[in-house]
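Of the protein chains in this complex, one is absent; all others appear in place.
Naming follows writing order (A, B and C), and every chain is counted from residue 1.
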């Protein structure tokens, strides 16, 4: 990293950091407002809300980093070109290609940060935040539906009412099917605890068994029932977080589970591919910043160019999200769906740069 | 006729209640029981059958009217009474209150007449306290025409 | 052109006004779907076999029909070609077959209009009772079957015709309402 590229890096990073703090401030502010409505629920105090919002910051950062890189990049570069340092750098023999390379390096650096954030820090932060909030409000972790979490596992369809922060489950009901669409058993357990791989124990269980050919219904109420299932607490935890915030590893294991149970995986596959391409977004943001920043200081529309640059970046980020949703809705192949917007923007940025250079 | 007892019993009535536990049927209003040549008309009739197939019939009416063909010959027995009780096992028919039996030309009136279907003999008693009269009219049998 | 100094408030007001108007229009959805009128069926089933299990888990009633339709108003279920088999521990098995049936109060009372055949199986103390009649009303839990129409009952050697009857499995009685014609062969033991 030559002196010049290090200087460029430091300069841009300052602006990117500045943009990130501004944006993060805005988002934590919105999160706090959302939390205020829950104050007082089960002893949820203001300090708990502040901790919860602070723990969610990494997740927000993960979502905002590309935009911050864009805004920081544009401001940084236009600041450099404004003080004509950029022209000095170009004049001192740095070809466009080398400049682009440095920018790519910077973009890649932030891409790696995004990857780290998305893979470890954000999910952990989110989980701790949820756990803290649950402990504070003594409420339970419930899945997407009011009827709790639903999982299909082989010959069983399982409904978990609630999951406590200590990963034990409450109000579990398991429908066990026979061969031709017949219900063999309904197992209900007041609470269940994970024992070892493949089995849980349910306390205060009730088993309703349907004998074949309408012969009768047998009811047994064992105090403890050993429930054989491939469902693991990790899988339950996964279900309680939106796909976008799951780490790639947990996404991979869950997709594998879904495939084994002939369940639709597109929503989670899209999230997985999205996560892989997301760091690339930082790279493209930096490259998009360059064409917009290369202006003369005095030209009247300097502000307008900056504004357009930011707008384009936002449109890109917006498009990224919409495409993922449409992909899920119309079952487009995930890799392509996720790649299109990024590639489109990279080529647009390249085109602008090329046009600018030629002039 | 003795043979009646083997015959099918038919009951016609306005209303009947059969109780399977006691194998008894209670019929009321315009009840007509027929078995072979025997026919009984009563307002209320209770019929019971025991495992051996003996019929126990009781009932009342205003009055109850009996009619049965005698064995051998075409003489008929008619009888009436306010109440009656027939015990199939013993074959004894008791006619109670204002009972009269008319067989061929003979007639008998009494408070209580016991008629034994086996030997077609009847016996009349009056109720002592009521000073009832027993009035028997025997008409000699005309010798059968030569 | 109004003074450019008024540019910002003007732009914002226009934006705000249009956004609110748009939202109001978009949000004025017609009420939720057509109100459910209660006398329209809310369940239709073809070739149905319904088995109800008792508290002890043993099958209590089995009802088959070629077509079943349920009306929310009055919670009435109509069945075509119904066959009811009721097997309660405290009474002999009851089987009723008819052209149509109307079941109300969750099946505790079933009305069989038209031609009906009822068979109450024999028990220790009572012979098998078969009644062919019309417009029969059955209350399975109470073991009661009754009708006001003419019917022919056969029980053991008894053959009974009447207009209207009440058969009570639990009390083991059979009341014949009117126009009774009963005949039976005395049991021959000799």
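The criterion applied here is as follows: contacts are C-beta pairs under 8 Å (C-beta built on N, C-alpha and C of every residue); 3 or more make two chains touch, one makes a residue touch a chain.
Assume contacts and distances are computed from a predicted model.
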item	value
Undisplayed chain, where the name is taken from the UniProt record, one of "Galactose/methyl galactoside import ATP-binding protein MglA", "Lipopolysaccharide export system permease protein LptF", "Na(+)/H(+) antiporter subunit B" or "Dihydroorotate dehydrogenase B (NAD(+)), electron transfer subunit"	"Lipopolysaccharide export system permease protein LptF"
Partner chains on view for the chain not depicted	A, C
Contacting the left-out chain in the complete assembly, out of A:21, A:101 or A:252	A:21
Identified contact with the non-displayed chain, of A:131, A:168, A:191 or A:206	A:206
Residue among A:170, A:314 or A:346 touching the omitted chain	A:314
Sites on subunit A contacted by the missing partner chain, in the whole complex	14, 18, 21-23, 25-27, 29-30, 32-33, 36-37, 39-40, 46, 49, 63, 67, 144-147, 150, 152, 157, 159, 173, 175, 177, 181-183, 186, 188, 206, 208, 210, 214, 217-219, 242-244, 258, 262-265, 267, 303-304, 307, 310-311, 314-315, 317-318, 321-322, 324-325, 328-329
Residues belonging to subunit C that touch the chain removed from view	3-9, 11-13, 16, 19-20, 22-24, 26-27, 29, 31-34, 36, 40-57
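Operating definition for what follows: only the chains that are shown with their structure count from here on.
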item	value
Centroid spacing, where centroids are CA-atom means, of subunit A and subunit C in whole angstrom	53
Centre-of-Cα separation between subunit B and subunit A, whole angstrom	102
Residues on subunit C engaged by subunit B in the complex (per definition of touch)	125-127, 155, 158, 160, 162, 171-189
Residues of subunit B that touch subunit C when the two form their complex	5-6, 8-21, 25, 27, 49, 51-55
Contacting residues of subunit C [partner subunit A, same complex]	49, 51, 53, 57-59, 62
